[in-house]
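The structure under discussion appears below in the form of structure tokens.
For this depiction, one protein chain was excluded, whereas all remaining protein chains were kept in their positions.
And then chain A:
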Amino acid sequence: MARKATATKAKTQPNVPQFTQEQELEAFREMLLIRRFEEKAGQMYGMGLIGGFCHLYIGQEAVVTGITMASEKGKDAQITGYRDHGHMLVMGLDPKGVMAELTGRQGGLSKGKGGSMHMFSNEHRFYGGNGIVGAQASLGTGLAFASKYTGDGSVSITYFGDGAANQGQVYESFNMAKLWNLPVVYIIENNKYAMGTSTERSSATTDFSMRGASFNIPGEQVDGMDVRMVYDAAQRAIEHARSGKGPYILEMLTYRYRGHSMSDPAKYRSKDEVTKYRQERDPIEQVRARLLEGGSITEEELKKIETDIRAVVTEAADFATNDPEPDASELWTDITIKA
């Protein structure tokens, strides 16, 4: 059911959309790649190979996977905050390049000069990787502006979290996006905690899908742990934006299993809460169960996929461990372009 651009809250489809086996397998692979990659990144952080901040995406895999499956790869632009590793992996960026950026090596996507929070790809239309909470909301709106200006038919998929949703520039962007009907889909990844502060303690209203109401931007709350629901909602939202109807908001109800960053022991929430999500709502286990339930995929076949993914991650980790640091001369490059 397509929705009019009204201030009323749109409801998530009551019927769970069904995936083909091919889609289930694609989702399984992508999400598992993120999970294993992030676990490895966590381990390498613990070994001192990754410095600074390292924000893991574990638990939220269904969000970026379902949305990217619904987008046009290479055409639609994506931009997010600092929890960005998963976005790049799903968009097809080389895991070796991502991991080597985390370790600050010359083969990293930004030559080791960006780090965990700053990676980009013009080719895949991924615009970061932004370290300032909320800045990507305006930047992503600008990507949509460029789409409308050039008429290239692309949609800007702009992610931010429940924490960034309280930043002023988000609303400045909502206003302009609707005023000019820009093709942007705002994905609010509500993982319930802005660092250590729960949405209840930080937000006067916690239904973030309604945050566009005063600008007449339609919004939906989506089960962000079920990749099918994410995909389904994303298709609707992207179609809405691409057809010239302007911005759309999807609030993804999701959960991060790990702390805000590696140095966060996450003592602000109960162990039971984390365990409950992991055991009952895990996005990957949901797909695995459905695949096995169908009977056409065996445990062994899934095991094979896991082994393959583990090999990709191990290769990335090895590369990122052994690749040299950038040459000292890189200190002075890429500051400005010689005209």
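Assume a contact is a pair of C-beta atoms (placed from the backbone, for glycine too) under 8 Å apart; a residue touches a chain by one contact, two chains touch by 3 or more; residues count from 1.
Please note the rule applied: contacts and distances are computed from a predicted model.
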item	value
The complex's invisible chain, by UniProt name, from "Pyruvate dehydrogenase E1 component subunit beta", "Sugar ABC transporter permease", "DsrE/DsrF/DrsH-like family protein" or "3-isopropylmalate dehydratase small subunit"	"Pyruvate dehydrogenase E1 component subunit beta"
Residue among A:72, A:273 or A:334 touching the omitted chain	A:334
Which residue of A:66, A:86 or A:142 touches the chain not shown here	A:142
Touching residue (missing chain; options A:23, A:175 or A:216)	A:175
Touching residue (missing chain; options A:19, A:57, A:82 or A:127)	A:127
Residue among A:25, A:195 or A:262 that touches the chain left out of view	A:262
Absent chain, residues of chain A that touch it	35-36, 39-40, 42-43, 45-49, 51-52, 58, 77, 79, 108-114, 118-122, 127-132, 135, 137-147, 149-150, 156, 168-169, 171-173, 175-176, 179, 257, 259, 262-263, 265, 267, 278, 321, 328-329, 331-337, 339
